[in-house]
Structure formats: C-alpha cells, structure tokens
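Report on the structure given below.
The other protein chains are all here in position, but one chain of the complex has been omitted.
And now, subunit A:
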Amino acid sequence: MIRMILKWGALAALVAMALYLILALYAQREIVFAMLFLVLTASAVFVFVHKKLYAHRYIFPAVAGMGLFVIFPLMYTVGIGFTNYSASNLLSFEQVQENLLDRTYQSDSIRYNYGLYDTGEGYVIYLEGKHQDLVTPPLKLDGSEAEVPVLPASRKPAGEPLSMRDIIQLRSELSGIDLLTEDGRELSMASLRSFAAIRDQFTLHDNGSITNNQTDVTYFPDHETGFYRSADGETLSPGWTVNIGWDNYLKVVSDPSIRGPFFEIFVWTLSFAVATVVFTLALGLLLANLLQWDQIRGKGFYRTMLILPYAVPAFISILVFKGLFNQNFGEINLVLEGLFGIRPDWFSDPALARTMILIVNTWLGYPYMMLLTMGLLQAIPRDLYEASAMDGAGPVNNLFNVTLPLIIKPLMPLLIASFAFNFNNFVLIALLTGGAPDIIGASTPAGTTDLLVSYTYRIAFQDSGQNFGLAAAIATAIFLVVGALSLINLKLSKVKV
C-alpha cells in the first residue's frame, strides 16, 4: 500500500514538474521545446500506467535519454540548417518586436537643467523648466531609490547647489533614478547638468509596421530575410529567425569564399580518416603479430608499454604533443636542431601541420588496432601457419595469404567505425592546432587542418557572426555520411538482436 502511494506520488510530482516546464516554455513561445517535453511526459505517463507495457518501463529512461540528447538535437540541427539562425537573427519575431517596442530614448524637446541641494533631511533635486519648475522630496541617494515622484515648485531650496565635483561623485546614484511627473512623464539623467524625458523609440501600427519616433522613419517587417526594413532598404537590428529554404546549402556550393575552403576541408577530412585507419592498422597489426609470436618473451611487459598511449587520457596527450611540437620552445624541434640543424614550422606550414596531426593520431590510435587484431589473430588456427611454413612461406606471404584474408571480415565493421570516429575527430583538431594555419580568402573561419566537424564548430561558436544556420547545414551533410556508414556497418556486422 505504502509502495503504491510512493509510486503514484513520485509519478505525480514528476508530471507536475514537467507540466510546469511545458507551460513556461509555451508561454515564452518556445513551441518546439514545449512540444518535445509534452511528448516526453505523455509517453512516460503512458508507459508507466499501462499494464501491458511493463517491459517498456525498463527501457524507457534510456530510450528517453537518447531521444532527448541524441535524436532530438539531430533533428533540430537539420531544422536549423534551413533557417538563418545566427548571431544577428537569434530571436523569434515576437521577441524582436517586444525588444524594439521596449526601447526608449531621451527626447531633447523636454529637457530640464537641475541643481542638487543638500538639505538637512537629505538631497533634493530641483529641475528648472521653461514653464514650470519641479522638485523632488528629500532623497538618500544611496542607490535604493528607483522611481521618485516630482512635484511642481516655484522656489529653489535654501542654500547653494552642490558643486560639479559632488555631482560627479553621486553620478551613478543619480543616473539610477527615474523621476515621475504628475502628468505621467518619465525623466532620467541625460547629462551631468540635465534631466530629460524618456519616450518610446518605436510605435507599432495596425499593419505591423513600426515607426521610429526620433527620426520618423517607418519600417516594415520583411519575413523573407527576418529584418524590419525601411523604404530605402535600411534594416533594424536585431533580426529574427526565418526559414530560408536551401539557401545555406546553395551558399556552400555557389559562394566561392565558402565553396573553396569547404572542398579543401572535405578532401583533407577524407584523406585524414583514411590515412589514420591505414597507419594505425598497419602498425597495430605488425605489433600484434610480433606479440603473438611464440618465440618472443616478456609479452606482458611489451603489451603494457605498447598500450600506454591508449591509457593516457587523450586530452592530456594531445596537449603534451602541442607543447612538444612548439616551434620555438618545443623539445622535438630542439632535438631536430641538434641532430640535423632544422626547425620545422609545425603550426604555420599546412603540409607540416597535417603531417604532425597524422603522427599524433597514429600514436594515439595504434594501440586500439593492436588490441583488436590481437584478439582476432588468436582465433586463427596455428596449423595454418605450420602448413604454410612447410611450403616455405615467409612472414610476408603469411600476412597476405593467411592472416589478412582470415581477419578482414570481422575487422571490417570495426575499421568502418574507426573511419567514422576519425572523420569526426573533433577533440584532436580542437586541442592540437585549432584548425591553424588558416585558409586564405575564406569568409568563414577555416583552417587547412580543420576537419568538417571542427569547421562547423568554429562557424557556430568561434566566429563573431555565429552562423548557426550554415553550421547546421554542413552538420546535416556530415549526418548523411555518418548515417550511411553506420547502416553499412550494421549490414556487415550482421547484428543479432
């Protein structure tokens, strides 16, 4: 009985929390996110209430986690790829409108010079108007007063006004207060010597256009580009996010300052992933073969030593290499200079930077291939090698005629996975070169060592324009590559469920 109460109580509490979140998101017009949590909550309740779905209760949290943090972001990213979501078009139309209508300016037409008096009970601001003077009640000016009423007055307070030096000292307190007149106007500090009325910057009309009260220019909302636009083409910032169809994709294909870098990076990404798989596999297979050999002693020692690069956290070893390869203080260049008298520019020459990346990634990746192939080699019957030895085959013959044909089939899915992993090896590039050296003539941040993933990351998060739309479009293209690879993999590995 108590268990039942606990169970339903917990469920009810969770649902209540979720509903609060959904309503709050909905109220802020975040429809997509509100829908997401609504679907999530509804399916949770359905699964946990329905008797027949007992088994689904066990998998629900994991599936929901994947849905929320893998599948939803994936779909959302594809969606962003068709919009102009970026630093200049970050908000929704309603938020932009709200933002613009909230703006105010100080009108010059209603401006008061003022004097600040220190009466016994506190400070008094006395405003001198053209027709009517105004005065505040005694103020503390300690930052606690935000809105203060002012009343008509005809006589200045007794004594001398405070000097400019005292006013400068009280400046931040003075600029923090708004003075409210009896007829509903709002005055705030306009300069050290004057207060002026605050007026709304924009007025909204029934047809959706807005007029700037200061300049009398009218702007119409342009839902094609996501900006308020005036008759002579001037736009207001910020803009809002609109659907722009395939424009981001067209830009990648047609804009030469994006197309050039994009294809260079694409080719490098492919060659990097292939080269990494080939190098790590060759090295790993060679070492695995040596470790499998009966004649070698001390296998445990060798194995542990050879595995070390895999055991050190990658973010540390990559940074270690970044320091060792440093052109001026790095130990690798010190050694090279001592031996051959050369100091290669590892970080500013594109070819050398790419070489360095391949060296580092081979160092990082060969132990994994070694471990994989060791497992597979153990499964090859010994007598096959004896038979080939009888026929006089050497190690090279053995490798190409016995070993490789036998292990290639189980190895293939793992090689594809490794290819896909390196195709998207963001951490290596981000920590080692950050994409440097830069590609000349690119309008977005693009480097000769950038992979497609680090390229999208830089477009989205490191460029001042933060062009999320373009980044998402490129990410969508990578999704297609990864999706195709993982489908092939599923076929090849013949997963049984």
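Note that in this section contacts are C-beta pairs under 8 Å (C-beta built on N, C-alpha and C of every residue); 3 or more make two chains touch, one makes a residue touch a chain; residues count from 1.
FYI, contacts and distances are computed from a predicted model.
Trainee: Which name from "Glutamyl-tRNA(Gln) amidotransferase subunit A", "Maltose/maltodextrin transport system permease protein MalG", "Choline dehydrogenase" or "Aspartate carbamoyltransferase" does UniProt give the chain that's left off?
Mentor: "Maltose/maltodextrin transport system permease protein MalG"
Trainee: Specify the residue from the set A:275, A:352, A:371 or A:492 that touches the hidden chain.
Mentor: Touching the chain that is not displayed is residue A:371.
Trainee: Which residue among A:13, A:66 or A:192 touches the omitted chain?
Mentor: Checking each option in A:13, A:66 or A:192, the one touching the absent chain turns out to be A:66.
Trainee: Check each of A:91, A:167 or A:334 against the chain that is not shown and name the one that touches it.
Mentor: A:334
Trainee: Please pick, from A:51, A:130, A:165 or A:382, the residue that touches the omitted chain in the full complex.
Mentor: Of the listed residues, the one touching the omitted chain is A:382.
Trainee: By the contact criterion defined above, which parts of subunit A meet the unshown chain? Give residue numbers in ascending order.
Mentor: Touch with the absent chain occurs at residues 20-21, 24-25, 28, 30, 33, 53-56, 58-59, 61-63, 65-66, 68-74, 76-77, 80, 85, 287, 290, 293-296, 302, 304-317, 319-324, 326, 329, 331, 334, 363, 368, 371-372, 375, 382, 385-386, 389-390, 414, 417-418, 420-421, 424, 426-427, 430-431, 453, 456-457, 460-461, 468, 471-472, 475, 478-479, 482-483, 485-487, 489-490, 495, 497.
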